[in-house]
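What follows is part of the complex, with its chains left where they were.
Chains: A, B and C, in written order; residue numbering restarts at 1 for each.
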């Protein structure tokens, strides 16, 4: 993720953009999750209409959410590789506890 | 809320509609919250563009969320007046604890 | 809903409370939806553990979401009965269009 975080940060600097404040980025995250939810409901929920295009959109919606999280992380100096490592460790631990 | 719940239920019966399963209604709820989030970000967040129309939309987005909750409640035989009463009591209690 | 909105508003005034700003109420709404999501996943999703208690919690979680929406509506002078009416009309219309 370091590469993506750096690339976006340079893009923001080059364009003289500011990251939004966290509450606004959160609102944006909710908006993006809403679009993913709608798509998942179409693909796998009650309103089934499977199609290839839709599956491509899934790729894009997930990308938009991760993009939003990279903005939040960059604005707060968070290292996403460390974030992901920590979450992975929790899963492994929880599993050990379970068995 | 009883009146709204009953009215919607009769409408569903009359049209021979089925309520969705809870996970699908939840996905719909997330979609509606996403639309509200986008609007709130426009009205009060970084991308400020206040306008009368937008404020009317706010009324509609909140209505759509409550509509979705009524569907969920009806499908699970939940009495929303009891729900709201319980939440009100918690607020009053938390306040009493605080002072 | 008018009764609930008025009751809460009087409670806020009596205690000299201020409604939060919309972006903060939205964050709260997301938090409450997250609790509902967890519960629905327990009750109907992959981690099935049906129980009576859980079903009671469902009543409470939905109540908490509506409570949050009442706060948002009150802070923005929105009449929730009008909101709900509008959403109901849309459903009826969409149905008419469909048949």
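Heads up, the rule we're going with is that a contact is a pair of C-beta atoms (placed from the backbone, for glycine too) under 8 Å apart; a residue touches a chain by one contact, two chains touch by 3 or more.
Fair warning: this is a prediction, and the values are worked out from it, not measured in the lab.
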For validation: placed chains = 3, all identical. Expected total copies in the complex?
4
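Everything below uses one rule, namely that only the chains that are shown with their structure count from here on.
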Same vs different contact residues, chain A with chain B, by half of numbers used:
same
So how far apart, in whole Å, are chain B and chain C when each is placed at the average of its C-alpha atoms?
4
Between chain A and chain B, what is the gap in Å from one C-alpha centre to the other?
25
Two or more other chains touching the same residue: where does that happen in chain A?
23-24, 27, 30
List the residues on chain A that touch chain C in their complex, please.
23-24, 26-27, 30
Can you tell me which positions in chain B touch chain C when the two form their complex?
1, 4, 7-8, 11, 15, 21-23, 26, 29-30, 33, 36-37, 40-41, 43-45, 55, 58-60, 62-67, 69-70, 72-73, 76, 78-80, 82-88, 90-92, 95
Which residues of chain A touch chain B in the complex?
20-21, 23-24, 27-28, 30-35, 37-38, 40-41, 45-46
